[in-house]
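This is the structure I have questions about; it appears just below.
Every protein chain except one is present and positioned as in the full complex.
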Amino acid sequence: MVMRTVGEGRLSEWRDDHGRLHPHYAGVASALEQLGPEVLAERWRQSRRQVARDGFTFYLDPREYRTTPIDMLPRVIPAEHWAQISAGVAQRLRAINRFVGALYGDGQDVVPNDVVYSCDYFLPEAEGFRPPSDLWVHIYGIDLVHLGDGRYVILEDNLRVPSGITYQMKTLEIAARQMPEFAEGYNVLPYDVRETYLELFRSVAPDAGPDGPVAVILTDGKFGSAFFEHRYLSDLLGAPLVEGPDLYVGHDGRVYARTVDGDRAVDVVYRRIQDLEIFVPGLRDAYFAGKVALINGVGAEVADDKLVFLWVPEMIRRYLGEEPILEQAPSHNLLDAEERRYAHENLERLVIKSRRGYGGIGVYVMPDLGEETHAQVRALILSKPDEFIAQETLDFSTHVVYDEEGEQLEPRYVDLRVFAVQDGEGRVSVFPGGLTRVARAGSRVTNNSSGGLCKPTWVLA
Amino acid sequence: MQADMGPGLSEQAVVASYLYSARYEYSQAVLHNDNQVRVFPRDGEGQQALHYEIWTQPPSRVLPFSDRFGNQVNRVRAVEHHTQLVVATTGRVRLSTLAPYVEDVSIESLREVPESFEYTAATVLVDPLRLFELAGEVIGGATGLIEAARSVTDWVHGHIHYLRGTTDVTTTAHEVLAAGEGVCQDMAHLALAMMRAVGLPCRYASGLLTDQVGETHAWVEFFHPDAGWLAADPTRGRMLPPASDYVKLAVGLDYTDVRPISGTFLSKGAAAHLAAIAQVRFGEHESSMADALALLDDAHIVPR
Partner (left out) sequence: MTTTNPDPRSMELGVDRWLTDARAYNLLWLGRWLERAYGIARGLLWLAQRDAEGDPNLDAVLMLHTAAASRGMSVPEGATTLDTLLVARNGASVRACLESARYNATFVAPVELIQNLADAIALFEEQDEQPATLAAAGDLLRRMLEILDEAHGTVEQAWFHSEPLSEEEVYQRFVQQQQQQQQQSAPQAAGE
């Protein structure tokens, strides 16, 4: 059987410029050939069945039980690419952590005041607060695209509630089970999310009783889009799932979980929600008072502002005295009249992003949009430029997904969300691989919220 | 902060002091209240900012910055639980009493100015496309910039009946036209929409009328390639008034850019009531938080 590939993009993860398969995909390609379309179709059906059976969901609409679409053909990252990504992500996390510490500590002059003060996530009440071990950024997610030849470029930082680590794990697990043939002959770097997270919990928990710290996962409930992740983490970490009303702050300032068997003191809240005060009144103050560890803490959100993103390279230079290892997408500050004018004149080839957006919400990839949307976005950035940034559109890589009905490989745009954890000892762990998100055909927006699918991602040892 | 005061300002200038005070009441405790305040003197166009102060009750951290229009903004964030928030500011400006004398230029000369690019834009409240025909008719054969601006200002003054209570802060320019009535903000929006429809770069100006107690006023500024921003007040039917008519506090594309206080609060309750009032006096006057609270006791006015 000869596997056809339809309409492959210019920068392919799968083949080089001359149409030759990249050597690190030889094993995967030969497994595809050997199994043949009938077996593949059955395996792909099985993978969908397992996704549904295991409740591997990503709800777009809470009324619809939507399973997460996956494609089992792996993305393989060569070791030398990973060395650069991993170092670059760790560097960026450290720089952002230092910036946030300076912002709420002695003050900073890297990011202009009009940017920081107009950012909703800048919380003056955190001024003067020092989190345990000066740890502001605990769990960090970073979105990258590959421009070919090992050139990875950062699109954005996620510091509020970065989600997706379990999508990465579950996709790997299903692919390993349904398509073991792909992995034959590959030596893939392992990682241990459970141990890393528990180590983080231990390192930031305030002094707990003789039995050690108690950790819970605070969720917005079973209809939230990423509830699968909350449940999976609860199982993985052995931390009870709680909703806002299950927690309260006692007279002693500590956080308690209400249970039928009595109230239990909680030392670590891994929160998967944004608005702490709405869900658990007083939780933030308990954190500021050092009575509970919050993961992610309060303060780092400011670097989630897509406008603050523009100054991260400067943070790396200033706080670490290093040059950035990874490049980031060239971006424009629309508060500046010149840049605003540039964005206005070159709108057709830019990406417009809401400063507060996440998960693909408020992202307009202008080259992929119709004229009507162009007019709307133009009006939007003319009347409210302070709410957006402009980014150059990058021609990033495509990978192939297997279409079992057409018995062919179809190219789609892919990005890479990499997760990193920093613990109280200052150690940064970057989990090898990450979540490869695949855009829908013809689109460059890869988020799960936008209906993309997930691919297993391997890093070669 | 010495601004370009224009010729003759030092001889022909007055000092004015103002006090602005707003009070929000809530039906239940507010956990945090985060607002941007834009009630501070601007520099330029015949006005020189001398001084300002801001207080809030409960006290809050004040974060000063400039927005993209050069307006002075102070973000105030109160995190003490409260059921009432008072925001008060006081300021002093020096104002030219001379009406600008400017030669008219042709509308054509605006094509090249950078201001044409964003100050002719549509916004939610000001959509020039919908007023294209009317604006053309009103301006008629006018070829001069000031001449055109004057026709629009006079037309709005003559055709829109000043009436309180029938419009609110979300009323759009074309709704004002359809209703035929409104307040200063509505007239400014309609004038902006008509000027932008014929390609005049123009902006919304917000401030206080001098020597009176009351609410904030709104007028229009249009761009002149040689003289910069020039005022036109459709509510009062005045073209190129002297700077000393107003204390100018903020400019923007429409009202949403210049809202005196805008922000969010976190509470299970709602904002039950609010009052805002401003007082402007010529001369140097000191005001305190106590004065601001006393002024509020006389206020029955919901700010526009």
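To keep things simple, chains are lettered A and B as they appear, and every chain counts its residues starting from 1.
The definition used in the following text is that contacts are C-beta pairs under 8 Å (C-beta built on N, C-alpha and C of every residue); 3 or more make two chains touch, one makes a residue touch a chain.
Quick caveat, the model's predicted, so the values are computed rather than measured.
In the full assembly, the chain not pictured is in contact with A, by the touch criterion defined above. Residue A:S234 is the one among A:N97, A:S118 or A:S234 that touches the chain missing from this view.
Residue in contact with the omitted chain (choice from A:A226, A:A257 or A:V414): A:A257.
The chain that is not drawn here is touched, among residues A:P213, A:G282 or A:P456, by A:P213. Chain A meets the missing chain through residues 49, 52-55, 57, 65, 198, 201-203, 205, 208, 211-216, 221-223, 227-228, 231, 234-235, 237-243, 245-246, 257-261, 264, 267-268.
One rule holds for everything that comes next: only the chains that are shown with their structure count from here on.
Centroid to centroid, with C-alpha atoms defining each point, chain A and chain B lie 42 Å apart. Residues of chain A that touch chain B in their complex: 113-114, 117-118, 120, 122-125, 127, 275, 277-278, 281, 335, 337, 340-341, 344, 379, 382-383, 385-386. Contact residues of chain B toward chain A in the complex are 31-32, 34, 36, 61, 63-68, 73, 75, 77, 79, 114, 117-118, 121-124, 253-254, 266.
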